[in-house]
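Handing you this structure, nothing more for now.
With one protein chain withheld, the remaining protein chains of the complex are depicted in position.
Our next item is subunit A:
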Amino acid sequence: MIEVNNLTKEFSNKKGLFDVDFKVEKGQIFGYLGPNGAGKSTTIRHLLGYVKPQKGQAKINGFDCWSESEKIHGQLGYIPGEIAFVEGMSAVDFLNLMSGMRGTKSNEKRNELIARFDLDIKTPVRKMSKGMKQKLAIISAFMHDPEVIILDEPSSGLDPLMQREFVDLLHEEKKKGKTILISSHIFSELEDTADIIAIIRHGKLIKTQDVHTLREEMAKNIYEVEFQNQEDVHSLMNSDLAISNHEGNKATISVDRDVNEIFKYLSRYKIKKFDVPKQRLEDIFMKYYNDKEEHL
């Protein structure tokens, strides 16, 4: 479990984090969304114990991230935002080093991951492509089967196939009851994985949204219907259908009952065009990115 309470860190340039508050439960994937420079990596540095909070606290599994980080790190998998491996090592040397420092006994999961992500571990890190480095980072973050997984923009550089594989891996880990935090500045990276999405801007959390309820809400769809004759819209208005909007020969009908009933009613009229506008999750979140801009 990850807990961040009133976390505040102000840098000399007035940027930083201000009263950031959130919680990630076991078996949950927390999507941490925000534009460049919002403070995602700064929050994660607190979780890793690299920086000391000015105010507030970050805790993982009940331990303080700054003062008790050694107790946390045995059960922690981490992918840094800017991946820099130890220089002059091959991938296998690097993985051995991490296993050694963690005291990992079994190589079973590691070999499984290497096969799954199809990585040639003999390659010196220096000669790896961006995607290969990303795979190596993923393997090193998951190979010791950690309870808590923190990923700072993990899927940049992966091709769509590997991205798919990675999303699958996240779902498997989630099912096993892991606590997962993923940061990203693009919504689509989180869309398939996150249970909760929190949006951060200028160091402040501006919205925390449960993705599942959001999806349910959005599932209550609307139909946009364009009729041949404008009079039909008027007669529709007199019916008990829920018309949320109308203009000329177009009407927007909320789907508030059995779909068949609505169709039975509509079948009386000559219809020119019928549309189920798809509201995309991304648009909703985009709104927050932009909305706040105007307020500032």
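Rule of thumb we're sticking to: a residue touches a chain if its C-beta (ideal position, glycine included) is under 8 Å from a C-beta of that chain, and two chains touch if they have at least 3 such contacts; residues count from 1.
One rule holds in what follows: contacts and distances are computed from a predicted model.
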| item | value |
| --- | --- |
| Undisplayed chain, where the name is taken from the UniProt record, one of "4Fe-4S ferredoxin-type domain-containing protein", "ABC-2 type transport system permease protein", "NADH-quinone oxidoreductase subunit F" or "3-isopropylmalate dehydratase small subunit" | "ABC-2 type transport system permease protein" |
| Full-complex contact with the absent chain, from A:33, A:48, A:91 or A:225 | A:48 |
| Hidden-chain contact residue, picked from the options A:76, A:91 or A:119 | A:76 |
| Which of A:89, A:167, A:186 or A:222 contacts the chain that the document leaves out | A:89 |
| Hidden partner interface residues of subunit A, rising order | 45, 48-52, 69-71, 73-74, 76, 78, 80, 82-89, 93, 96-103, 140 |
